[in-house]
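Just one protein chain is left out here, and the rest sit where they should.
In order of appearance the chains are A and B, and numbering begins at 1 in each one.
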Amino acid sequence: MWFKNILLGISILFSALGCSGQKVDSKPTITIWHWMTDRDATFQDLAKKYETLTGVKVNFELYAPSDAYSQKIRAAAQGINLPDVFGILGEKRDFASFIKAGHILDLTSYMEANNNGWKNSFFPKALAVNEFAAGNSYGINPGTYGVPVDIMTIQMVYNKKLFTQLGLNPSRPPKTLQEFLDIGPKIQAAGMQGLVSGWGEVWMIDCLANDYAFNIMGKDKVMATIRGQVPYTDPDWVKVFSIFKQMQDSGVLAKGLVTMINKSAEQLFANEKAVFAFNGSWCVNVYKGMNPNLEYGAILPPQASDKYPMSIWGGAGSSFMVNARSKNKEEAIKFLVWLTGQDQQAYLSRATNNLPANKNCLAKIPEVLAQFARGMEYATHPNVWGVSEFSLVIEAFDRGIQSIIIGEKTPEQVADEVQKVKERELNKRRAK
Amino acid sequence: MTHKSMKLKDTLENYTFVLPAVTIFSIFYIIPFIWVFQLGLFDWDGISFSKTFVGLANFKEIFLQDKNWWQSMWNAGYITLIALTFQNILAFMLAWACDREMRMKNFYRVIFFIPPVLSEVVVGMAWRFIINDIDGANVINRTLTQMGFPHLVHNWLSDPNTALTTVAIVHCWKGFGWGFLIFLAGLQTIPRELYEAARVDGASAWQSFKKVTIPLMIPVMVLVAILTVLGTMQVFVLIVSLVGGEFAGHTSVPVLRILASMRGSSRFGYACAQGITFGLVLIIISFIQYRFSKKGQ
Partner (left out) sequence: MMNSFYYKGKKIVVNTLIHLFLISVAITCLYPLLWMIVSSLKTQDMIFKDISLIPHQFRLENYVLAWKEGGFGGNFFNSIIYTVSVVFGIVIISSMAAYAFSRLRFAGSKFLFIMFMAAMMIPIPGSFVALYVLLNKLHLRNTPIGYILCMINVGLSTSIFLLKTFFDKMPKELEDAARIDGCSKIGIWWHVALPLAKPVLAVVIVFNALAVWNEYILALIIFDNRKFMPLQVALQSFQGEFVTNYPLLMAGLTITALPIILVYLFMQKYIIKGVTQGAVVG
């Protein structure tokens, strides 16, 4: 069959191309898979620097977008083809599964070597995301399993120029929920848009709701809820749900917020069409690209109660894990130690406007970025709680809040529905 | 050569025609399919090397408990219904218009195929721009106001009553080019002599359309209808780029649900069971369509 001949020809052509240029090196090559498009160029630079320093070649391979990357990692894990170093996208539960399947090296001994030298160079909260505490519910040996490369926090930003136009003091952003809600009518009267965020992709709703849950009932009660000891129908949780109704009613939320995509929220805020945005620290880089003259500040979400401190999501933005099956483990760890060193972290941070994971190089970063970094003090993240909520409950929770915003359901109804899903899942787990 | 060996050679010859297709299909479709089908009976997170056999529990959950899944099926069914009617009628009319002797038909033929070529990213951005109030040109609401219907002005994508329909219309716009192309190819295979004969018999344009075009086009219409059902039931990228996701269930569709089980909750086995349920429903729908058209012929 002649078409088969052609296919054969093509395959020969490719294998010929594939075979060229492979040399046997005495020094190993470290392969790293990642998904961070905005950091790829800087990683490549750093890899070159490392090669000139040590002679060890480091191969950063970019696989974007992150959805496809995470599928690739899972497929490669099934085929036991993971590279020397890689990152995992997903929840703590997935991280634990990778460790259980023997894909990830326990880095505790390296972190603790030389009087905890490596460990102490990081923000403790950045490291916490990669740690499993003693007695964790995932059944993982306590220890550190990943290296944070950068950190992020998710906070609120406000536009200073629009604040002045609204007759507000740009150096006095709202501190309490009431102050925030009071701005709503003013925004409406001025024909502006209030808060924008990627609430169409629901996870940011989840994030803000959790911030308020911590603020209203405190961490212990939130954890008790996840463990199933406090129902979502508890008045405190109804209060959390009601905040979204209050915001919607006050007019402080932008039009069409529930189906907004974060990238369009960023356009709106960068082009001064929205007064507030709820966004992660990566936005500094985004806004800079779209509108270098934007005057804005970062704040914590205005607090709803003074019983407990306000809390925000934050921690390691991205982390690298070392393949436990890799032949180049030691070399890979050496490289990661170098990569998270002060100078390299400062370079990475300057070049990409991401917050460094190394706490010793915060000195020279832009003011807005520093505001985000200060938020680290209030940061928490589901990945450090040691327990996870059922994903079906999280789904019902986020959908419910969307329904509240569009006025389809009341906070009480949503609390009821979420609790029903929770009970169903709890029963399922008990049955196992 | 004996009669028998002739016949054997004939049969072998027939099978060689389907052999390459069947070989590739068996390796690259059937094997993964069996794997997925098996997984539907397991509880698996997609990472571990161990799986737990749960029998038909996943299917039981889909059929008895998973209201969100069936809501997503209804949503996809609704979009499909709009695509079957609106999109295909539009495609057929445009193809029919371009099949006639008329000016600029080459221009139209090229232009109508632009939407299928464009990436979903561009389509999502461009349409959000057309539709949306604040981050867009707000073309639709402005037109409505100018035409004297200011009470109809609202957020088309974030109102639960209109979100799904708006998404469906953008989907139709993106997909009509395919129907157009296949209809055009079908119309072109109708011999011109038949139209000539009809005209000689004194038939009007409408009559020859009814008597010649429609009957000859029925198989092509079935083809387009089935392809539309398949293409539309599996829509999801466009939805993500228009409204970000499932919008409290109002724009959720089966593929988004499957992805949610697979990635969001790491329930790979359940996702496989959902995929199989979804496929069975599609097969039933297509089978009914096929039967229905056979009767019509």
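Quick note on the criterion: contacts are C-beta pairs under 8 Å (C-beta built on N, C-alpha and C of every residue); 3 or more make two chains touch, one makes a residue touch a chain.
Just so it is clear, the structure is predicted and the values come from calculations on it, not from any experiment.
Participant: Given the contact definition stated above, which residue among B:54, B:198 or B:220 touches the chain not shown here?
Facilitator: Of these options, the touching residue for the absent chain is B:220.
Participant: Where the complex has a chain not shown, which of A:66, A:136 or A:360 is the residue touching it?
Facilitator: A:66
Participant: Among B:25, B:49 or B:63, which one touches the chain that has been omitted from the display?
Facilitator: Going through B:25, B:49 or B:63 one by one, B:25 is the residue touching the chain not shown.
Participant: Using the document's contact rule, name the residues of chain A that touch the chain not shown here.
Facilitator: Against the left-out chain, chain A lists 3, 6-7, 10-11, 14-15, 17-18, 35-38, 40, 61-66, 68-69, 71-72, 74-76, 78-79, 81, 83, 263, 267, 270-271, 280, 282-283, 285-286, 289-292.
Participant: Spell out, residue by residue, where the missing chain touches chain B.
Facilitator: Residues of chain B in contact with the hidden chain: 11, 13-15, 17-18, 20-22, 24-25, 27-29, 31-33, 35-36, 39, 46, 90, 94, 97-98, 102-104, 107-119, 121-123, 125-127, 129-130, 135, 137, 173, 177-178, 181-182, 184-186, 188-189, 191-192, 216, 219-220, 222-223, 226-227, 230, 234, 255, 258-259, 262, 268, 271-272, 274-276, 278-280, 282-283, 286.
Methods note: only the chains that are shown with their structure count from here on.
Participant: Between chain A and chain B, what distance separates the C-alpha centroids? Give it in angstrom.
Facilitator: 35
Participant: Please give the residue numbers of chain B that touch chain A in the complex, ascending.
Facilitator: Touching chain A: residues 20, 45-49, 65, 68, 128, 132-135, 155, 157-160, 163, 240-249, 251, 260, 263-267 of chain B.
Participant: Which of the residues in chain A come into contact with chain B in the complex?
Facilitator: Within the complex, chain A touches chain B at residues 1, 67, 70, 74, 77, 90-91, 93-94, 97-98, 100-101, 193, 198-202, 254-262, 264, 267-268, 273-274, 390-392, 395, 399-400, 402-403, 406, 408, 424.
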